[in-house]
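Every protein chain of the complex appears in place save one, which is left out.
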Amino acid sequence: MNIATEALIAFIKIAVVLLVVSLVVAYLTYLERKIIAHIQMRMGPMRVGWHGLLQPIADGLKLFLKEDIIPSKSDKVVFVLAPIMVLVPAFVVYSVLPFSENFYITQVNIGLFLILAISSLGVFGVVMAGWASNSKYSLLGALRSAAQMLSYEIFLGFALIGPLMLAGSLNMQKIVEAQSGGWFVFSQPLAFIVFFIAALAETNRVPFDLPEAETELVSGFHTEYSGMKFAFFFLAEYANIMVVSTVGITLFFGGWMGIPGIPLPGFVWFVLKLATMIFVFIWLRATLPRYRYDQLMRVGWKFMFPLVLINIFLTGLIKYLFL
Amino acid sequence: MYEIEETKSEIQTKTVTGADELVVNMGPQHPSTHGVLRVILHLDGETVTDLDCDIGYLHRGTEKIGENITYSMFIPYTDRLDYIAAPSNNLAWVTAVEKFFDWEIPIRANYIRSMVGEFSRIASHLLWLATHALDIGAMTVFLWCFREREMVLDLFETAFGGRLTVNAFRLGGLEQDVPAKFLTLAQEFIDIFPSRIQDYETLLTNNRIWLQRTRGVGVISGEDAVDFGLSGPLLRASGVNYDLRRAKPYAAYPYLDFVVPTGENGDIYDRYIVRIEELRQSVKIIQQCLEQLPDGPVSCKTPRTIKPPVGEIYHSIENPKGEFGFYIVSDGSETPYRVRIRPPSFVNLAALKKLCVGGLLADVVAVIGSIDIVLGECDR
Amino acid sequence: MIPISHFLTLGAVLFLIGAAGVLMRRNAIIILLSIELMLNAVNVTLIGFSRQWADLSGQVFAIFVIAVAACEAAVGLAILISLNRDKTIMNVDEVNLLKW
Partner (left out) sequence: MELPFFYLFSAGIVITSLFMITRSNVIHAALLLVLSFFFLAGLFVLAGAEFLAAVQVLIYSGGIMVLYLFSIMLMNVQVAVRIRQWHRQRFFAILIVLILGFEIWSVLGKGVFPAMKVWPWKLGATPGNVEALGSVLYTKFVFPFEVVSILLLAAMIGAIVLAKKRIDS
């Protein structure tokens, strides 16, 4: 196989993943609206298509055709770059995620670390948006979110160290294979709890949605955004949910690996697990109130950080003694 | 005129600050100022160091209008004061005007007045719970509360034809008897409502995040609350057992049995608990009203033109938000010489600075929610 | 294969750009950023040597350099914030209290 065919295959894979992910992300908004609506005893979108199935497309079209407003006092270059900076890392991460046994774009030996590194860039877009908007609400939202995302990235990363020690590799595919004897969620429950909470905070989801708290900061860092740029922020949020969910099921629930005895293709298992994980995200949004800024930091540094350190220590000890 | 100019400039000069302070203008268009309240916040990071309330964006000169129209024509205007609980305002006005005379209000009318008053309390508290929970981030409670509030508004529609601004009562009683359907619907509502209250409590009362957000936040002691002239659930949450339905009974309240719930700490959580308990007591009161409702006329004989004797009167009732009073000066003519409204929101809002300074930005939103203001009566 | 001389030249150029930034600019933040650039120039040479000798020590030292850069950024920015708070100074030539 020469370089040209390889490049072509890679290109096709990227195109497929990109298209599918964008579509799924768009329909995630529909799913969220529907699920929350039914939790709240209402119907949700019903008008566009059967049970509102075409709603995301209508929304996308609406946002696309809307006037693109750039505030006159804003820093225009940074203002335009910010939504791109938010969206691009969320999509780049898909390059190393394993979707099934043999469907993935690429596998690198620092896979998980690359995911962490790339997704840490999302905070840039948020900070840039908050600063460039030249609005106090946006700035407060950006400051909150910078502090929140930086802190919770640490817990997220530390929570992943436990499963990593068991898997002995950063390669996502190898991590999945290491769980053939049992999912890491059973051997690493502490790590999973911390990971899940940190993932909620990383993606700015309830109960940690302070950076975009509608009722305090009027949507925080993207207050001044409209049209397509706003759609970018919106898509990035859901793409990030997909990413952390995928990382979660890859590290703790055996990724595409199924329960032995039920013959289903790996990809189906992957989708099932992903859907469950995302459902929990949406369910939480419909249930919980919002934390306050200082409480968020207290939960992180005084509860989760010691917990995750203990987890790493215990994992190392057990691995040293028994494995 | 000169004074108004001066206060304006004072607000503006205050916004010029040092390096650390961030001045955030919250409102008048802000999702959690419950209308058009403008709060000028001085923030140090996220901590509130100073706070200024700017009200009056919804000023419509209701008091002045009251001086130019007759006593019965003013009833629909009271609807627009606390528009969340319109019948309650009607009740305050009609009972205030009736105090000039020695009319015999029929017992049936009094029972219906009490019942509708309690329904409006339920409607108001539901809207309060909905928006307060949404402010703190619990969005499901919002829609659940609106589901029940819709039922209450349907009840109003059955009885009076209007949903939000109902123009419920007349001087001397009611315009006409409530239809039988109203009574069956009311019975249906209070049958299911306690379980719905339980639903809200399931989501909030023991929720760890809700407790962390509300306990020990926005605390005001009983003495301070009295000094500020607070009333309603805000006062009772601080441990002061003062309810006008008990202290100066009106309508059918002397014959009804209910408990006045009080809190201990005077924080947001206690206000929440007090209001939830008031919802339960309202159900109890309505149940009693339905059981004891006598037959008979709903209106007494009133003169064609209502001309109260020369004099002045102050009468207040326990609105959902607190003491809602009217001070009326009559010069013996068809129109009042002076109408002064004592709105609970306005007085309660005065405590905002005391409740918020030293807290965090997110607490301001929670505190405003817990005070339960309606700018319609605040700005009048 | 990339010759080691390429890495060394790039490192030198980056170091010079960083040095120019430190010496010529007044704005304290830009000076701190230029120092970051100089530290990265060192990293480039370390990585180049690590590749040349197939030895991981270079990469380990690059990690140490990044750690030191983090320390430098934290302390430098703390100094800047305290300067900015007290006197709203952003420029290094205005910090002259110790001058006589």
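What to note about this one:
All chains are identified by letter, namely A, B and C, in their written order; residue positions are counted from 1 within each chain.
One rule holds in what follows: a contact is a pair of C-beta atoms (placed from the backbone, for glycine too) under 8 Å apart; a residue touches a chain by one contact, two chains touch by 3 or more.
Bear in mind the structure is a predicted one, so any value in this text is a computation, not a measurement.
Though it is not drawn, the left-out chain touches A, C in the full complex.
In the full complex, subunit C makes contact with the omitted chain through residues 1-10, 12-21, 23-27, 29-30, 32-34, 36-37, 40, 43-44, 47-48, 50-54, 56-57, 59-60, 62-64, 66-75, 77-82, 84-85, 88, 90-93.
Touch with the hidden chain on the side of subunit A covers residues 75, 77-78, 81, 108-110, 113-114, 116-118, 120-121, 123-124, 127-128, 130-131, 139, 142-143, 146-147, 150, 153, 169-171, 174.
Convention: only the chains that are shown with their structure count from here on.
Ranked by how far their CA centres sit from the centre of subunit B, the chains are topped by C. When chain pairs are compared by their number of contacting C-beta pairs, A-B comes first.
A straight line joining the Cα centres of subunit A and subunit B is 43 Å long. Inter-chain centre distance (subunit B to subunit C, centres taken as mean C-alpha positions): 62 Å.
Subunit A and subunit C have CA centres that are 33 Å apart. For subunit C, no residue reaches two or more other chains under the stated contact definition. Those residues of subunit B that touch subunit A in the shared complex are 22-25, 30-32, 43, 46, 133-140, 142-144, 147, 203-204, 207, 209-210, 212-213, 360-363, 365. Within the complex formed with subunit B, the subunit A residues making contact are 36, 39-42, 136-137, 140, 144, 206-207, 209-210, 213-216, 218, 285-295.
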